[in-house]
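A protein chain is absent from this complex, but the other protein chains hold their places.
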Amino acid sequence: MKIQVRLFATLRQLAGWPQQALELPSGATVADALAELDRRFPQLTVSTRTIYVAVNQEYARGTQPLQEGDELAIFPPVSGGAANDASQV
Amino acid sequence: MKIQVRLFATLRQLAGWPQQALELPSGATVADALAELDRRFPQLTVSTRTIYVAVNQEYARGTQPLQEGDELAIFPPVSGGAANDASQV
Amino acid sequence: MDIPDTPRKLFEITDQPLSLDDAAARVARPDCGAVVTFAGIVRGETTTEEGPRSTDFLNYEAYGEMAERQLARIGDEIKQQWPKVASVCILHRTGRLEVGEPSVIIAVATPHRGDGCFEACRFAIERLKAAVPIWKQENWSDGSVWIEGPTQPELSAGADT
Partner (left out) sequence: MDIPDTPRKLFEITDQPLSLDDAAARVARPDCGAVVTFAGIVRGETTTEEGPRSTDFLNYEAYGEMAERQLARIGDEIKQQWPKVASVCILHRTGRLEVGEPSVIIAVATPHRGDGCFEACRFAIERLKAAVPIWKQENWSDGSVWIEGPTQPELSAGADT
C-alpha cells in the first residue's frame, strides 16, 4: 500500500523534501513506517529523535495501523505561540 | 472664601448646572460645603443620597478642610467600565 | 503594532472610538512578548431578572482630569503588585456609544505570558469600575437612566460626616 509522508521544520530540512509517497506492506503500522523511513533516510534520525506523528491530521501512536492513502506527518515538538523563547515564554 | 463646585451625571442633571462658584466661611470643611449646597439646592438631595466627593481631583472625606480656590466635585457612585449592566458586569 | 516615535498617552479619557491594536501599540516594548487586553463592549441584549432587555445606546460622562489621574494610579498599583509588568494602557471613551462599540480598553504588556499580564488586566478593570469617576447613562427605546454603581463605603463622603 502507498501512504503520503509529510515532514515539517527540522525534519523537512534534514530530509530535503516536504512530502513524498512511501510504499509499505499491507498491515504496516506507524512504527513500521518510521522504521522504513529510518532505513531509507538515515539523515532524519527518526529512531533517536523526539518526534510527534499524526495520521490524517490526528496525533497517533506507533501501534496505529496504516491504511492505503493515509497522510503520515512527522514533526518535532511544537513551538508555536507566544514568542521567541521556547523555554520561558 | 470661594471654591468651585462641579457636579456630574445625575447630580448635574438634578441641579441643572455642571459648575458653579460657592462662597463659604473661612475654615469650612467638605461637610460644611455639602450642607450649604443642600440649603441652596435642595433638589440635589445631597444629604440623603449616596455621593462621593473629591477635592482637587482626590477623593475626600467630610472632615477635610477646604481652601480658597479648591475644586469640590460631587458625584454618584461610579459606573464606568465594562458594559451596560451595573449590577452584573 | 508599530512602536510610535512620539509616546502616546497610556491613560486617556477620550470621545474618539477605541482600538485594541492602538492600545497594544501603546504598551509595545522590545523585550515584551505578551500583551493581554480587555475590552468592555456595549451590549445590545442583556439578560435581567425581569427577562431580556434591549439597549439602544449608552452615554458615558467622565470627570476627565480626575479619571485620568485615577487610571494612572491603577497603573502604579499594577507595577507594585506585578513588578514584571512593563507597561499598562487604559483608555475609556465618553459620549454616545452604539451597541458593539468598546467603552473601555485595557492593555498590559509583559516579557512572558506568566509575568502577570492576565492577572494585572483583570485587576485593572475591577479597580476601574470601583474608583474611576465615569458614569454611564443607559438609553432604551422608552427612556434613559443614569446607572449608579455599587457603593464603595471607603470612598463615600458621608462615612464620617
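To keep things simple, chains are lettered A, B and C as they appear, and every chain counts its residues starting from 1.
Methods note: contacts are C-beta pairs under 8 Å (C-beta built on N, C-alpha and C of every residue); 3 or more make two chains touch, one makes a residue touch a chain.
Computed from a predicted model, the values in this text were never measured in an experiment.
J.: Which one, A:V30, A:L44 or A:L66, makes contact with the chain that was left out?
T.: A:V30
J.: Over the whole complex, note the residues of chain A touching the chain we left out.
T.: Missing-chain contacts on chain A: residues 6, 8-10, 12-13, 30-31, 34, 50-54, 57-63, 73-87, 89.
J.: In terms of residues, what is the contact footprint of the unshown chain on chain C?
T.: On the side of chain C, residues 1-3, 19-21, 24, 28, 30-47, 99-102, 111, 113, 117-118, 121-122, 125 touch the unshown chain.
Throughout what follows, only the chains that are shown with their structure count from here on.
J.: Centroid of chain A to centroid of chain C, CA atoms only: how many Å?
T.: Each chain reduced to its C-alpha mean, chain A and chain C end up 47 Å apart.
J.: Between chain A and chain B, tell me the centre distance in angstrom, where each centre is the average of that chain's C-alpha atoms.
T.: 70
J.: Which positions in chain C touch two or more other chains at once?
T.: Residues of chain C touching two or more partner chains: there are none.
J.: Would you pick out the residues of chain A that each touch at least 2 other chains?
T.: Residues: none.
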